[in-house]
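The next block holds one structure in the form of structure tokens; read it before the comments.
Left out: one protein chain. Kept in place: all the others.
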């Protein structure tokens, strides 16, 4: 599978590393705004021997021509929200898109959704498998024990100012008011920990996700891209990738 | 719903309490081996005002006649494994059976299964909703990330000698060798805690169930009985009660 | 050691049970406001065979005379704040006092402190050994890593309205603003869980206390009473009972 990566920040680099390590994928190119690293290879910057992921700057090229000259199966977008406005060029060339940008507002989201009428696109603000399992399993448990009390505890490094977007998404999925049911702990260097606590009179159930490194985003994005590769046009979500219902029916899924 | 309870030990008493507290159920009678409490009411022994759950001894009666004279919708069996040999009398009178006896061997299990050709019966060695959710959710997660490493940690009070039967059941459901993947912690007065740890390279997912009191068994049994009440004959399990697939399809389930 | 218990509510009963079970103690009497159970024995109400802890009502007696006629070594006070106003009668007869009332205000506290000029008295709003260890160990760790970020998470049953008094006490001991550093989780039937999280850039330390039952209060009170029995007059705290410094010097303490 040929992948193109947009964005080469902290998370973008981790994603590039994961794509390079995965033998069933090739990193065709990396696209970013800055011209700093143009012409270099992501693989070499990240300490790999091979030449993968040549870096291009959007300032130096015409996107329509670029996508025609450097076709890929799926784009992984880890850049900034406004990049959504240019995704129509990718659509024209039949490229599928996985977007993992956490800060889309309603306009961005509407725009991204619209792309689904041209090609298969998938959006998830937290694209790790673990967090998405946490959300789906929590929804399921809530249906089984609707009278349970539910609280969310999220822990992150001290400098993370805002409430965790993932925690907000969990709350929304469970119909909980964010102000009242999310407890935010900010200490030291915790990478990221989300816990959903279900309290019943005589038992407590805890679903916990702990992030070890940002590479999990890369793995989740690749997993999503593989899934998206053969889908018809439309807008998809990680909920559909996890596909609890189908998984229950079919048993083992190959993860390549 | 009219319920009969077999067994009035430590757990049986907790189950009786839960049935008495649940306004949609009535505890018609309690059946036990010993004649000690015969003629008394379970409700009064447990500190309730009402007269519910008159206690009978199996030594004083003929089961066939008893079930005819004191019909119930569902029997909750919290007694001993060998009681299974007498359940055919209940079947004759169309009574459904929920058995929560943890120490059935293969013979007992075969016998119980056979009852399913006459009436609707359900067997679960740990009938709490939480533990059964833990098992089903773990199976689901294993299918989504089959390459994850899985370990089970179970914690109980110091005097619990054997490995937790629930942990063994979790291991069996996940295809894990019990000897190698169950870690047993025995300290102080911990009522019961089961944790299933899924390790991925960059993230860890923990599913945890903590027991607060044995009343959870009663609540699970009632939940199962309500579910079983309108089912055709057959042998059922808690997996079917939780019914992840149906829950996913239908959304909210009423828990009465 | 002869003990007298004041208060026979939910916690008082658990304390009485623990005293009765401890062979190095005798429960001489139980004192309470209500006359309901007067003349009965706490031991029998709690299901023990022996006759221990005859129950008296303060409405029926003169405290000065009562203490003279029924002397004890130590009083365990699990009643209401205002009972502090009558403790001078106990002092007159050289009786030591352990008070575990969580809701003393400043007036009560000043009054209790004053008793220390007559006899040995000890006050602790949460008298379990575990919680007091948690506080002392947290203070110690804060001194070793003063730059660590600290957060408190406390979990209790859904109907507990107010913030945990124990969590408030932990915050005060660590110089943390209660409003900002205590996270309160209210779900289901959790008896009580307190976690103090120390975050450093590359490591996290968690000190956790989980309550299983209220009997822990009884055990802590007995532990404190044994410690107080031979102390000179003065006002003492659980911090002194735990005595980290002396424990470090002397090694094993007998808890006999």
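Each chain carries a letter (A, B and C) given by its place in the written order, and its residues are counted from 1.
As a convention for this text, a residue touches a chain if its C-beta (ideal position, glycine included) is under 8 Å from a C-beta of that chain, and two chains touch if they have at least 3 such contacts.
These numbers come from a predicted model, not from an experiment.
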Residue of C:106, C:162 or C:245 in touch with the missing chain, whole complex considered: C:245
Identified contact with the non-displayed chain, of B:138, B:202, B:215 or B:247: B:202
Chain not shown: contacting residue from C:5, C:216 or C:235: C:216
Given C:1, C:109 or C:137, the one touching the chain that is not displayed: C:137
Touching residues on chain C - with respect to the absent chain: 128-130, 133-134, 137, 140-141, 143-147, 198, 200-216, 219, 242, 244-245, 247-249, 251-253, 255
Contact footprint on chain A, counting only the chain that is left out: 188-191, 212-213
Touch list for chain B against the chain that is not drawn: 148-151, 153, 155, 157-158, 183-190, 197-204
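One rule holds for everything that comes next: only the chains that are shown with their structure count from here on.
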From chain A, the most remote chain by mean C-alpha position: C
Top chain pair, ranked by how many C-beta pairs fall in contact: A-B
Distance between chain centroids, defined by C-alpha means - chain A, chain B (Å): 40
Where chain A and chain C are represented by their mean Cα positions, the distance between them in whole Å: 51
Multi-partner residues of chain C (each touching 2 or more other chains): 188-190
